[in-house]
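Dropping a structure here in structure tokens format, bear with me for questions.
Yeah, one chain of the complex is gone here, protein chain that is, but the others are all in their spots.
Going in written order, the chains are labelled A, B and C, and every chain counts its residues from 1.
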Amino acid sequence: MNTIPTPQIDYFQVAPMLIVLGAAVIGVLAEAILPRRQRYLAQVAISFVGLLSALVMAVFVFKRLDPNSLSPKRGQVVAMGSLAIDGPTLFTWALVLIFGLLALMIFAERHLEGGVLAFAGQAAAMPGTEAEREASSRGLEHTEVFPLLLFAVGGMMMFPASTDMLALFVALEVFSLPLYLLCGLARRRRLLSQEAALKYFLLGAFSSAFFVYGISLVYGFAGSMSYAGIAQAVAGSSDSKVLLYGGLGLMVAGLLFKVGAVPFHNWTPDVYQGAPTAVTAFMAAGTKVAAFVALLRLMYVAFGAIHVNWAPMIWIVAILTMVIGSVVAVAQTDVKRLLAYSSVAHAGFILVGLLGIRALGEVGPQDADGVTAVLFYLTTYGFMTLAAFTIVTLVRDANGEATSMKHWAGLGKKSPLLAGVFAFLLLAMAGLPLTSGFTGKWVVFAAAMSAGAWPLVVVAVLISVVALVFYIRIIVVMFFADSEDNGVSVAIPSPLTSTVIMIGTAVTLALGLIPGPLLDLLSRVGVFIR
Amino acid sequence: MLNSLSVLSSQSPVVAPQGAGDMTIPLILVLALPAAGAAILLLGGRRTDRFGHLVGTAAALGSFVCALVLFFNLLGQPADSRAIQVDLWTWFSAGRWQVELGLLYDQLSALFLLLITGVGSLIHVYSIGYMAHDDRRRRFFAYLNLFVAAMLMLVLASDFVGLFLGWEGVGLASYLLIGFWQHKPTAAAAQKKAFVINRVGDIGLSLGISLILATFGTTSFAQVSELAHEANTGVLTAIGLLLLLAACGKSAQFPLQTWLLDAMEGPTPVSALIHAATMVTAGVYLIVRSNFIFDLAPDARSAVVAVGTITLLMGAAIGCAKDDIKKVLAGSTMSQIGYMIMASGLGTVGYAFAIFHLLTHGFFKANMFLGAGSVMHGTNDDVDMRHYGALRKAMPVTFLTFAMGYLAIIGFPGFSGFWSKDKIIEAALGENLLVGICAIIGAAVTGFYMTRLMLMTFFTKPRWEEDVHPHESPKVMTVPLIVLAALSVLGGLLLINDWIVKFLAPVVGEVHEHHPPIPAVAVSVIAVLVVAVGVALAWFLVGKKDVPREAPEDVSPFVTLARNEFFADAFNDEVIAQPGLKMIKGLHAFDDGVVDGAVMGGASAVGGLAEVSRKLQNGFVRSYALSLVGGAVLVLLALLVVNL
Amino acid sequence: MTTPFIALSAILFSIGAIGVLIRRNAIVVFMCVELMLNATNLSLITFARTNGNLEGQVAAFFVMVVAAAEVVVGLAIIMTIFRTRRSASVDDASLLKY
Partner (left out) sequence: MSLPWLTILFLLPLLGGLVVAILPNRQDGSAETAKRAALLVSLLTLVLAIVIAVRFQADGGYQFTEETMWIRLFGAHYALGVDGLGLSLVVLTAILTPVVILAGWNDGANGRFGERAFFAWLLILEALSLGVFMATDVFLFYVFFEATLIPVYFLVSGFGGPDRVKAALKFLIYSLAGGLIMLAGVVALYWQSAKITGTPTYLLSDLANIDFGTSVGRWMFVAFFIAFAIKAPMFPVHTWLPDTTEQATPGTSVMLVSVLDKIGTFGMIRFCLELFPEASRWATPVVVVLAIISILYGALMAIGSKDIMRLIAYTSVSHFGFIVMGIFVMNSQGLSGANLYMFNHGLSTAALFLVAGYLISRRGSALIASFGGVEKVAPILAGLFLVAGLSSLSLPGLAPFVSEMLVIAGSFVWSPWAAAFAIPAIVLAAIYILWMYQRVMTGEPGEGVIGMPDLNIREIAAVAPLFLLIVVLGFFPKPLQDVLNPSVDHTMSEVHLQDPPAKVGGEEVK
């Protein structure tokens, strides 16, 4: 029919992503080439250099965007129309890369497990067998986790940038598959870890199937894989829209699965709890960012014209997500699992921000619209959740991490600083002023309200009250419950972990006190190119 | 029937004070001295224990001297420019309202000033002896000084809010003094009761002041008296009724009378000063002071008369039935104040006589209370008259002074009470026959119960306990008695040439035409005869018989009724207190259960919901997958239902 | 007309989905997912035909590749589970709950 043209790729624009994926490939090679003892250092170095240089590169690209110009074209669509390099993309990249760097630091932490990584020494060795003990005593490590991390980061960068459903699907799988594996690699409690991996994988694959079927239906309706094409078809076509809405629904289902919205959330608590905590931290921060920005782009760019038509559906999901996430969290007794439910609840709040969508003409240049709101919220949530999960890795007893809430009793006495920081992060998640959580909440509420969704804001506000309860419960347990001597102590980590906690907390505080610069930046660059 | 009261004077005098000039300092000192005394004694603490009583007495005496200076200065002024005012400072203001704290000294306040500081000083002196053995005497004097200061504030205030300040100040002092012996549970209960019931009266004063403010935008006597005739009668009636409520509380008038008898728990000098001579007459002062309102509100005055009449009969009846000497006197006080209130309700014809009776009553009742105190002092603080008898020999001075008071109160011709009560009866008869008859009946009953008291205490056979050795009190106590006895006898001099009526006329208005239906002499004769009947009855019922040491139980329902103070306490308890406490208990249950329960219930509901819904997370992949499918269906439905 | 193809793909997709829901063996569950992906492929190709462009067909290739990648990861995970638990039943892996 036609010839397939040679792909035109603006390598400079996509360089950050390529650097990360390149580093990942190098990491795989290094795994094959280097002797076991050198791998750790080499892998950490490769990953670090890769991520950092990608971040620097992203900043360069970002500079080229000229964010100060108010011209409508801020960014461009590259790689044959499949990737958009615009403000939101680059901001997300920077964010994902920073989260990747922070995750790398906690991945690389060896102090907590007596000189080895927190990942399984030999995944193939069965739990509780001689082989496992041997692997353990020999100090075996799976340094493959670093390339896997890089692949996931690469996928997460591609996901929000995609302006083409096919690219979107591929990106989804690129970041999901490494995560499935990482989830199963815990050194301790391997049964749980493996189960988490299985559940995540099966459900992930299942949801991908829905997602890709949705793609095919939308493609059937629009005749194009690209967002631009879809947007055109959506706005113009007067055909029956069953295909459109059917496809949209299935695609959204797939994406909502990734962000952990109710009722697609069931995997979240199980996987967050079972996975190695470092992975959980990374997933919670990274996946949410990537998936939400992708969802945002899809809904705003491809289906923006019919936002009135899909908004009710998001309303329902948002309310369900906030309610179930918050309510079920109240009954949790495990800190990690509680944080997982909290992540579900947060997804609900972000969906509220998503509803800040307004017709293009209505949004002024300095308005808090949906994109700004969601990006800001994601930033704040990412940092605080990373720091929070990282703290979870430090509270340990003889069996490794002690995540049961009763083990946290009296932590305020044992380690006031750590407990104080954790309490601060929890209050931030609860949305108290002077923390980034408050600013984040404010901005999503403002966006939704400006779009007229005030009833949703009222619901969100009421749910926030419920959400408070479970955050404060942890604080109560830490500070005001009496601890019997349960052998739980706070491990002293290497500077790697401390840095992560410090950065996460500092950003949480900073964005609470002076969110202005970031918000201004986002309101300038937070516009998708179409 | 009471509505037949006529408006005699269409224009009440306007309060138009002048600057105080030279008198500023004495006027301030009269108030400041006792206030400073109280402050020194209270703040000085135990350091002032040794000389506290002297400081207190000196403060009262100093105040009395100032009052005298003021009074003689006042007499030197022409009648229409005797009122002087000192504006101290703006107390508070809001919007257009401005309430000044100022002192108004006019003929009415002048008389009160003399009564308060004069009788007050005597009682201070008396208390030096009476409280000599109390290790908290210093505090007693502090409270007395506080009382004097507050009472002076009450009668010197130049506006209603200032009056309220003194009003509550005396209430506080009364509270502190009734419960001076706080370790006695009865005293503690009585003090609270007095304050709380007074507060019910304060509702009237608060709302009255509010209504005055809302109507006139000011509370100063000067301005309100000037503007009063512009307000409509309904408003003025409302103000009058509210002020009456206040007066009922402070002056122990029906229906707020119950606290007064309990108030006798306080040391006797307190009963004499506060609960006989001065504080309880504040209600009369309030009504007389507000003459510019009551003159324009005949309905309110009818109510005042009704309250006064009821109380005078009630008090007298209670006086007949009680065996506790102080309670008899307290009942008598109620009754006598009833006379005053009634008189003040009669309007211009009555104001001056109300004040006149107030003064004479102040003398003879203080005298008798102190006498009763002296009796108690000599009988180990026993108050039951059935345990007395034949004390005239043991305590001759007390007996003689008491007798003067007795003769005064029953209205023995020539004694002060005769003149003052006679005038009230006369005025009452002139206004309304029924009220007048009630007043006369009251006089007869007074004759009865006072004679009963005299007989049981000073005559009849001795009924003392073994260890009681009645003895006369020390000089420091008897001298005040003698002075008061003299005043009780001579108080009537104030009426010479209608002096007091003319003196007060610039404040309370003047009666131009007054034609009593019955000649004044006839009224006097009737009154004296009726009293004689009462006295004789007492002589036959009490004096001629043996008085049992225990009160007989088989008495007529009427006696039971009077003994129990017409079951007013029982009524209050059954109808207000008990249901009130039940309601409060109910409210507590409501607060815990419903108000708090709603919120806390909501919280547990969330908790329950959480427990239930977490079970949905059952750990099985396939059910998660089902939920995923369900979600997809939900999303699809939401999209399709809305759009197709 | 293309309707039968789409219908078929929908039927296949549904069969796959139901299979996921009712089968216990992890491998079979996984195969059902593959069936769903293949149903997608069918519809993609059909729509490519209707729309008259190649994107759908290209997409089908990608789906296949992705499916293959999933197999790799998936089988690895299922294997470890099977080795530890001596069971490939997805219902046995239910330690994480509530």
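We take it that a residue touches a chain if its C-beta (ideal position, glycine included) is under 8 Å from a C-beta of that chain, and two chains touch if they have at least 3 such contacts.
Fair warning: this is a prediction, and the values are worked out from it, not measured in the lab.
Engineer: Among the chains present in the display, which ones are touched by the chain that isn't there?
Structural biologist: Looking at the entire complex, the absent chain's contacts are A, B.
Engineer: Identify the residue among B:R47, B:K475 or B:H588 that touches the chain left out of the display.
Structural biologist: The missing chain is touched by B:H588.
Engineer: Of the residues A:V49, A:A124, A:A235 or A:V465, I need the one that contacts the missing chain.
Structural biologist: Touching the chain that is not displayed is residue A:V465.
Engineer: Which is it among B:N145, B:S158 or B:T218 that touches the chain not included here?
Structural biologist: B:T218
Engineer: Given the contact definition stated above, which residue among B:G19, B:G45 or B:P396 touches the chain not shown here?
Structural biologist: Candidates B:G19, B:G45 or B:P396; residue touching the omitted chain: B:G45.
Engineer: Which subunit A residues would touch the chain omitted from the figure, given the whole complex?
Structural biologist: So the residues of subunit A touching the unseen chain are 364, 366-368, 372, 412, 427, 430-434, 438-439, 441-443, 445-446, 449-450, 454, 457-458, 461-462, 464-465, 468-469, 472, 476, 479-480, 514-516, 519-520, 523.
Engineer: Footprint of the hidden chain on subunit B, which residues?
Structural biologist: On the side of subunit B, residues 42, 45, 89-98, 101, 161, 164-165, 167-169, 172, 175, 179, 182-183, 185, 187-189, 191-192, 195-196, 199-200, 202-203, 206-207, 209-211, 213-218, 223, 226-227, 230-231, 235, 581, 583-585, 587-588, 591, 595-596, 598-599, 603 touch the unshown chain.
Assume only the chains that are shown with their structure count from here on.
Engineer: Looking only at C-beta pairs in contact, point me to the busier pair out of B-C and A-B.
Structural biologist: Counting C-beta pairs in contact, A-B comes out ahead.
Engineer: Just the number, please: Cα centre separation of subunit A and subunit C in whole Å.
Structural biologist: Each chain reduced to its C-alpha mean, subunit A and subunit C end up 25 Å apart.
Engineer: Counting in whole Å, what is the centre-to-centre distance of subunit B and subunit C, each centre being its mean C-alpha position?
Structural biologist: Taking the average C-alpha coordinate of subunit B and of subunit C, the gap between them is 95 Å.
Engineer: Please compute the C-alpha centroid of subunit A, do the same for subunit B, then give the distance between them in whole Å.
Structural biologist: The separation of the two C-alpha centroids amounts to 78 Å.
Engineer: Where does subunit A touch two or more other chains at once, residue-wise?
Structural biologist: Answer for subunit A, listing residues that touch two or more other chains: 198-199, 202, 206, 210, 269-270, 331.
Engineer: Among the residues of subunit B, which are close enough to touch at least two other chains?
Structural biologist: Each of 614, 617, 619, 621, 625 in subunit B touches at least two other chains.
Engineer: Along subunit C, where are the residues that touch subunit B in the complex?
Structural biologist: 17, 20-22, 24, 29, 90-91, 93-98
Engineer: Which bits of subunit C are touching subunit A when the two form their complex?
Structural biologist: 6, 9, 13, 16-17, 20, 26, 29-30, 33, 36-37, 39-40, 43-44, 46-48, 50-56, 58-59, 62-63, 66, 69-70, 73-74, 76-78, 80-81, 83-85, 90, 93-98
Engineer: Name, in rising order, each residue of subunit A that touches subunit C in their complex.
Structural biologist: Those residues of subunit A that touch subunit C are 1-2, 4, 123-124, 126-127, 165-166, 169-170, 173, 177, 180-181, 184, 190-192, 194-199, 201-202, 205-206, 208-210, 212-213, 215-217, 219-220, 223-225, 269-270, 273-274, 331.
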